[in-house]
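Removed: one protein chain of the complex. Kept in place: all other protein chains.
Take a look at chain A:
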Amino acid sequence: MRKFKCSICGYTYDEAAGLPEKGIAPGTRWEDIPQDFVCPLCGALRTVFEELKETSPIPAHTSQEDEHFESLRELTPGELSALCSNLAKGCEKQHLTEAMDLFYQLADYYKSKVAAHSSQNFEDIAEVLKYDLSESYSKANTVAAEKADRGALRALVWSEKVSRMGNSLLERYAKEGNTLLENTKLYVCEICGFIYLGNDLPEICPVCKVPNYKISQIGRR
């Protein structure tokens, strides 16, 4: 009997145990689970599950290009906007209300400088996201691991998980369209950005483990 782990939230499906509360009998092989199975904890598609190996060999990352000098790239208006809105939150936590307001106003200024897009479809988002998942995360993880930068590694773990979940949602949306959201609520975790589709929130965010009062519902207007 094998085990399969959700790469988003870490839930593990054990073939020996099955999932009786969802009508999957103990001993049900992964292949025999219904195709529309989603992670019972975070709602991710079965395609993001990975088989758990007893001893998973750690791939040896030897980057030759590391000491190649990279000069610091300038921040774009969009990045500056996110930087300022994050500093606003930092001020809020220190009860610096006036500084918080000023940082939010700067964030709005930079946001207004972000160029508008001509296209209007979710496929364009999916395309950019796929590049993150196939290229940018592995590169960033390698660089951050080499420098033993714990803060960077933590941020990368969270946002890679949130991105995989977003990717699986976009794939489902491409197939099902608006019916995907028909009889369900939609939430976003205020801390890590995890998107949850479902009516019963988990006790804690499956990605960043914050209590669920920090997870906000996105309404329909």
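Here is the rule we use: contacts are C-beta pairs under 8 Å (C-beta built on N, C-alpha and C of every residue); 3 or more make two chains touch, one makes a residue touch a chain; residues count from 1.
Operating definition for what follows: contacts and distances are computed from a predicted model.
Per its UniProt record, the hidden chain corresponds to "4Fe-4S binding domain-containing protein" from the list "SpoVR family protein", "PadR family transcriptional regulator", "4Fe-4S binding domain-containing protein" or "Carbon monoxide dehydrogenase large chain".
Of the candidate positions A:K53, A:H117 or A:K175, contact with the unshown chain belongs to A:H117. The hidden chain makes contact, of the residues A:I33, A:V48 or A:C192, with A:C192. By the touch rule set out above, chain A reaches the unshown chain at residues 66, 70-73, 75-76, 78-79, 81-83, 85-87, 89-91, 94-96, 98-99, 102-103, 105-106, 109, 114-117, 119-122, 124-125, 128-129, 131-132, 136-137, 139-140, 143-144, 147, 149, 151-152, 154-156, 158-159, 162-163, 166, 170, 173, 178, 180-182, 186-195, 213, 218-221.
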